[in-house]
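Shown below is the structure under consideration.
For this view, one protein chain was removed and the others were kept in their places.
Chain lettering (A and B) follows the sequence in which the chains are written, and residue indices restart at 1 in each chain.
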Amino acid sequence: MATTLKETDVVIIGLGAVGGVAALPLTQAGIEVVGLEAGTWLTRRDFAPDELRNNYRGWPQGVQKANQEIPTSRATASSPTAPRGTIHPMQNAVGGTSLHYWAQSWRLNPWDFKVVSETTRRYGAGRIPKGSTVEDWPFGLEEIEPYYDKVEYEVGVSGQAGNIDGKIDPRGNKFEGPRKRAYPMPPLRGNEFLDKMAGAARSLGWHPFPGPAAVNSRSYQNRSACMYHGFCNRGGCHVDAKNSTAVTTIPRAQATGKLKVVTSAHVTTIEVGSDGLPSGVNYLTDGVEYFQPAKVVLLAGYTYENVRLLLLSTSKAFPDGLSNNHHQVGRHYFSHHQGAGVSALFPFNINAWYGLPAQGIAVDNWADDNFDHGTLDFIGGGNLWVYSDRRPIGAAGMNTFGRVPNWGSQWKAFIKENADRSNTSYIQKSTLPYEDNFLDLDPVVKDPLGYPVCRVTAEYKENERRIAAYTQDKMEQWYREAGAIAVQRGPVGGAMGVSTHAYGGTRMGDNPETNVVNRWGFSHEAPNLGVLGASVMGTSGAHNPTLTAQALAWRTAERLVKNFNGIARRRS
Amino acid sequence: MTFISRRDLLKRAAVVGVAPVAGTFQSRDDRGAESPALHEPGVARPFQGRDRAREPLENLTAGEMDILDAVVARLIPTDANGPGATEARAAHYIDRALGGALASSRPAYTSGLAALDRYARSSRGAAFTQLSATDQNSVLIDVETGAATGFTGSSAAFFALLLNHTHQGTFGDPYYGGNANFVGWDLISYPGVRTMVTAADQQQLEKHALKPNHKSAYETDMFTKATARLEDESLPRLDARDSDAKAEV
Partner (left out) sequence: MSRWPVAFLCVGLLGARAAAQTPQTITVESPTLKADQPIPRDYTADGRNVSPPLTWAGVPAAAKQLAVVLQDPDAGNPPPFVHWVIYKIPPTAKGLPENVPFEPDTPMPPEIAGAIQGVSGFRRPIYRGPAPPPGKVHHYHFVVYALDAALDLKPGLNRVELLEAIKGHVVGQGELVATYERKP
């Protein structure tokens, strides 16, 4: 028998990158918030510069709740299920994955909000890829700009602006949408190799610039600047310079006295009252059941868990899952196409032993619709990113570019000379939703509590594979201009699989027939249910989702602050 | 009472694993392939076992450890380019880890090492540890490519596991028992774990002037030492960002 707790105004499921952001405007406005987090608090003492533990033993995900619920995946509805991974992409902790992610912190391009209308205008409606269910977002960049700004300052993002109110600054990204003001901090420092790559890009007539990061480039809000120690890739920050919600918005929300953080809270279902509206959340802590009643439920558990919880929360009002009467939950899913990278071997040391993945040089000339696709056979593009990041075990496992076997004396001579001479680029590509790609509940595999896990059915389609091939060409060109003596490319993409950048499943849009949440992030069918995270995003653009998801979360929370009585469930 | 610093403890632990004879890795020259005069293809040569007191085993049997020792010595050999997995004590790392984070691989080692030795005997006519370095290399190539018989599943999967763990044991933080005396980090010129890297440090590195500091992450009490008992698959790759582009050859 579950213990029923005192009702709160808002319960947030998940205190990660987006749940952790939403808590702040709510509590600052005096709204009572209970944050249910499956993980625990981790601190800087828990973030040793230990490659073995961080990068090879999947710590701390390996001992966490999410690891019991890793989704299954298959390419199409008629494909066999792939072997399940052993580490969930997301971390359960206060702060969630914002504790250890790469912390690149991008705004989307204006085109990303208007893919349908802009593609139609520029190239004709026939250029929308067949089978895609893409829609324009219900608003454009101008609507979300103030929230990007809010999060950048509140959380702390370092970067170089390229377009302030229409005035282009060539030191930044000339393709970005207009922004009101500069970043709160200058970009992370460069280094010799990054300077060389920037020079090579300029030789090609491109427009390189340092990328934005939710990492302190100098002391900010009484937290240290980045130490560039080289363990930022899947590691937390030992000096709190990586601006997770655990060291920024959550403590500030707690300081208002209005946020109650409940850790080790394993949420199972969302309860629906007899009035057909969500009435609260069921969860377990140490095996003991609790029911947390709330006037508003905000779902912020990452895309897979957001969808899973909705599908598991059936009731008379919602027999196919909460907010799923239109059968849109799980639809319009996609894993961001961020693979198909390019690696290069240089005849000199890169000196990448120190640095971080967010310390790098970007080229956006080939991203989204920043270039003319008139004679091409795809839409969208990719952000080319080179960065400074290397650790010993990873270096030992480096690609030998076909020059030597992977072990033995020849290998040893090769690694002695070349351990610090390779560089792998990261190419995030515009990805769209398709009819065939979706999330649902696995019919067989269950978590230890007996609940079905999420199942991913998705593959990269022709459009995205063509983007991959095109951007690989550009990346190879860039590397060779900088002096690379060998280049290798990954495959252009097959099954999507379980991803760190998962989008859709609870898409946001004005049309309730094709979208789960409205333009403010609240469910069309259950108005006091809000969804936070990239599961509401209908396109990815060529940049990672975190800042956008955080900006949307702030916006949803602010909407709730301004309209609390209109949105909240009233007790009958 | 003499105070023994943690660093000294680490150093002593590492020294126990190395032969007491000076010029250790020179005495292993004839196991490598770098000296053609000593190298006669096809001639079986007895295994140059450890010239030192056997260190305490934690999870492997003595027989398994002998085979593993011989395998890692071929994967990252001691040769003209300096010390290898033997001096790094990679096998000791694996032995220790099999009782902890790599516990789920214990069955794979039990069956894999036995299969490897059986295959060596049936195909090359002697126990793996008794074969010449050349024949050991030939056996390992067949295990690596999946041509070897007698393994549960493909021998290639076991080989990949061995190689990954040997890398961990050679290039991981010495706290875990491998990379003894920072032999692995020195091979690849990794200047070491630092909690702060200034712009001046980076410039020193770029001038090839940053000296290795030979520090473990756990030199001090700065960090907690939580570890996870976790399935250790070959190099978990959640997303392609972390992997080199692997060419389809």
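Definition applied: a contact is a pair of C-beta atoms (placed from the backbone, for glycine too) under 8 Å apart; a residue touches a chain by one contact, two chains touch by 3 or more.
This one's a predicted model, so the numbers in the text were calculated from it and none came from an experiment.
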item: Among B:122, B:152, B:198 or B:220, the residue in touch with the chain that has been omitted; value: B:122
item: Among A:409, A:437 or A:550, the residue in touch with the chain that has been omitted; value: A:409
item: Chain B, residues in touch with the chain not shown (by the definition above); value: 33-34, 36, 39, 41-42, 122-125, 134-135, 137-138, 141-142, 145-149, 249
item: Residue ranges of chain A at the interface with the undisplayed chain; value: 402, 405, 409-410
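Please note the rule applied: only the chains that are shown with their structure count from here on.
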item: Centroid spacing, where centroids are CA-atom means, of chain A and chain B in whole angstrom; value: 36
item: Residue numbers on chain A that touch chain B, as the complex places them; value: 45-53, 55-60, 62-63, 85-87, 89, 102, 189, 191-192, 227-230, 233-234, 238-239, 338-343, 349, 351, 353-355, 357, 392-399, 401-402, 406-409, 411-413, 415-416, 419-420, 422, 424, 426, 488-491, 498-501
item: Chain A-touching residues of chain B, taken from the complex the two chains share; value: 32-34, 74-77, 79, 81-82, 84, 101, 137, 140, 144, 163-164, 166-168, 170-173, 175-176, 179, 184-185, 187-191, 193-197, 199, 201-202, 205-206, 208, 217-218, 222-233, 235-236, 238-249
